[in-house]
Every structure is written in structure tokens, then in C-alpha cells.
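Up next, chain A:
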Amino acid sequence: MTYIIYIIVQIMIMLLLAPLINGIIKKIKAFTQKRTGPPILQMYYDLFKLIRKNSVVSEASSWIYKAAPYIVFSTSLTAALLVPVTIKLVPSFNISGDFVIFVSILALGRFFMMAAGLDTGSTFGGMGSSREAMISSLAEPSILVCLFTAGLIAGSTSLDQMMMFMQAKGQGIILMNPAIILLFLALLTIIIMETARIPIDDPSTHLELTMVHEAMILEYSGRHLALMEYGAAIKQLIFITLLVNLLLPHDQFIGAAGLGGILISLLIYFLKVIVITVVIALIEINTVKLRLFSIPNLAALSFILSFLAFLQYFLLGGGYVQLI
Partner candidate 1 sequence: MSSLFDILSVMILLSSFVLMANKRIKSYIKTFRIQSLLIAIVAGILGIQLIINEGRVDVLIVCIIIVLLKVIYIPNLLRRTYLGVEHRVEKDFIWNIPILVLICCGLVVFIYFSITAIEGISEDISTIQLVNSVSVVLIGLFFMISRKKAIGLIIGFLELENGIFVTAMFATDGMPFIVDLGIFIDMLTAVMIMGVMVFRISDKFDTINIDELNKLKG
Partner candidate 2 sequence: MSLLLLIIPLIAVLLFIFIKKDYLLHAVSISALGLQVLLAAFLTKDVVVFGKVESAFFYLDSLSIIILDIVLLISFFVAVYSIQYLKEDLRPGALDLKKVKLYYILMHLFIFTMVLALVVKNMGIMWIAIEATTLASVFLVGFDNDKFSLEAAWKYIIICSVGIAIAMLGIILLHLSSIGLLENSGFLDWVALMENAESLKSASVRLAFIFILVGFGTKAGLAPMHTWLPDAHSQAPSPISALLSGVLLNSAMYGIIRMTAIVNKSLGSSIYAGRLLMALGILSIVTAAFFILTQRDLKRLLAYSSIEHMGIVAVAIGFFTPLSIYGGLLHMINHSFTKSMLFLSSGTLIQKYGTKNIAKIKGVIRLLPFSGIAFLLGLFAIAGMPPFSIFASEFGILISVFEEGSYFIGGALAILFAIIFAGIGVAMFRIFYGKGEEKDIEPGENNIPGAVVIIILLVIIAITGLFMPETILDLVYDAQSVISGI
Partner candidate 3 sequence: MGILQFDNYIQLCILLFFIGSIIALGLNKKARLCNYVSNGISIIATALLAFASIMQIMGGKDVIKLSLLKSTLPFIRLEMTIDGLSAIFLLILSLLTICVSTYSIGYISSYYGKRNVGLFYFLYMSFILSMIFVFTSSNAVFFYIVWEGMALLSYFLVIYESERSENRQAGTLYIVMTHIGTAFLLIGIMISYSYTNSFDLFGSSDAIPAGAKNVIFIMYLLGFGTKAGAIPLHIWLPYAHPAAPSNVSALMSGIMIKTAVYGLIRFVMGFLGLQEAWWGILIIIIGIVSAVLGVAYAMMETDIKRILAYSSVENMGIILLGLGVSFTALAYGNLLVGQLALIASILHTLNHALFKGGLFLGAGSVHYATGTKDIEKLGGLIKKMPISALLVLCFSLAVSSIVPFNGFIGEWLTMQSIFASVAHGKHGINILLILGVAALGLAGALAAACFVRFFGISFLGIERSEHALKAEEVPRSMNIAMGILALICLSIGIFPLVAIKLIDRASYGLLGSSILDQIQGGFLVSWYSMEFTSNRISSFEILAVLVVIILLSLLALRVLGGKYIERRYGTWDCGFEALNSRMQYTATGFSKPIRIIFRILFRPSRKRSTKGGTAYYPETIEYTVDSESVFEKYIYKPVFVRARIWSRRTKFTVQTGNIHNYLTYIFITVIVLMAYNSFI
């Protein structure tokens, strides 16, 4: 029973919260540019409108093109199930998954997205796919090393186990631990790379020289486009959730169990997400988009941060958990 409640809560929060993040970021950006900007809930309106519109489908395309949005959307949601928004709710018998399968599920979505980009026969789609392929290849080692290190610290590769460990170890060590700080920075960089934000990609542009994510979904319209956008937003939220719940755990501060505890926990979670959102927005405001071939530098940065985190942890030598 808790299992089903967990799934419902998890999915609902993701569905409801994800478009808000984009709204907040856009609002902050507009604010700094002395504009009013779109309403904070604009993305909800967009999605709702898109869903009701008819779709235009390219004559050159095949079933891959039509299947891709569903797969992208649902892989995002499935991945979301592996990243609990609050530990308080996690059932003892969780949906089974660790960080490897987490990465793999997202890869499934990305695979179809890139394939769909090639399916229409459009130049832009291919270009977007090609660039996405490069960026994802560069990001993946960092993600794995980062999560692997976190897993080593926690003694498990399972994401919820890792989160539980982090908060069980409590207040003291987490923020003071250099390994954790480095991991935090690495994961933050990864979020920027994975969610197609400036300085990697500009989600608001449609200039072919700079597009990555938008180029892949250029041909989409109607409900397909809605699913694609929604999936991307959810993916962004997943990564933020991962960051805040893994490296800034909060549940240990809440003693109370039961419904009250869960609600408080969720509230703190919202706050943390918004804080990170603001941080991302600030980063986006203060940087310019990188040249495509400067992206490896950023990827290398995040990899080095993860690697250093591993080394830090490794040199400090603490907290091995006997696995077998």
C-alpha cells in the first residue's frame, strides 16, 4: 500500500512541480533584464494548450518519431521514481533501482529523442542529435563517477539507500566533508549540462547555430511537443531532487513521523528545490553560452570534481562499509 502511495505522491509532485521550475527561472531572468516576463505558471498553460492542438507529422518520419515523445516522457517519470522526494515516504520495499539503472533509463529516453531527431530527415534534427550525443557522452562519466563516489560513501549503489545513509550520518559530517562539497559542485555542473541550460545550451533560442535540445524536437507539435517539453522539465527536476536530497539531506532534522512529518519534509524539499532553482537561474544570468567545442572543458571540470571527491574520500579513508 505504501508502495502505491509512494508512487502516486512521487509522480504527482514531479508532474506538478516540474513546469514551475522553468517558470521561476524565466521570471528571475526577466527580472534581471528589467522585463515583466511571462507569468510564473506560463509553462502549465503552454502544455495544456499544446495537448489540445492537432499534431503535424513529417511525411518522412516513421513510428519512431511518434513513439519517442511517449518514451521520453515516461522514462523521465520512471526515473523520477528512483529519486524519492522525501525519505519519510519511502516504502521498505521500494521500486528497485540504483544509480546505474537510473542513468540507463534516462539513456533510453535520450536514445529515442536522438533517433527522432534523425527520423524527420531535417538538417536541424540531425544537428541537434549529433550535439546531444556529444554532450551526453561527456556528461555520463561524470555522473557515474559522482554517484559512484556517493555510493561508496554510503555503502550502497541504491539511490534511496544512499539518501538514507547521508541523513543517518547526520548534520555534522555532511557539509564539512570536502568530498561532499566537491560532489555537490560536480552534480551542480552536471545538472547544467544535462538540462540544456546556459552555458551549454539556450532553451529559449531557435537559432540553428546554438540549438541543441530544441533542434532535436524542432519538428514536434501538439501533444508530442508537450510530452517532450514536459519530459525535459521533469528530468531537470529529478536532477535537482537528486542534488538536494542526496547532498543536502534534511529529513534527519524532522523527528516526527507520520503524515505531519511527511508534510514538513516535503515543505523543506520545496524550499530547497527553489533555492537551487534560483542558483541555477543566477548561473544562467551570469554566464554566456559556451562555444560548442568548449563544452568538453566544462565536462572535464565536473569529472575532475567528482574524481577529486573520490580521492578526498579515499584519502580520508573513512567509512568503508563492508558489502559482502
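In picking the candidates, the idea was that all candidates are chains of the complex that A comes from, given by their letters.
Just so we're on the same page, a contact is a pair of C-beta atoms (placed from the backbone, for glycine too) under 8 Å apart; a residue touches a chain by one contact, two chains touch by 3 or more; residues count from 1.
Fair warning: this is a prediction, and the values are worked out from it, not measured in the lab.
A.B. asks: Would you mind flagging which of 1, 2 or 3 touches chain A in the complex?
C.D. replies: Spelled out: of the options 1, 2 or 3, chain A touches 3.
A.B. asks: Going by the contact rule at the top, pick out the chain A residues touching candidate 3 in the complex.
C.D. replies: Against candidate 3, chain A makes touches at 7, 48, 51-64, 70-71, 73-75, 77-78, 81, 95-98, 100-101, 103-105, 107-108, 110-111, 114-115, 117-127, 129-131, 133-134, 136-145, 148-149, 151-152, 155-158, 161, 218-219, 222-223, 227, 292-293, 296, 303, 307, 310-311, 314, 320-324.
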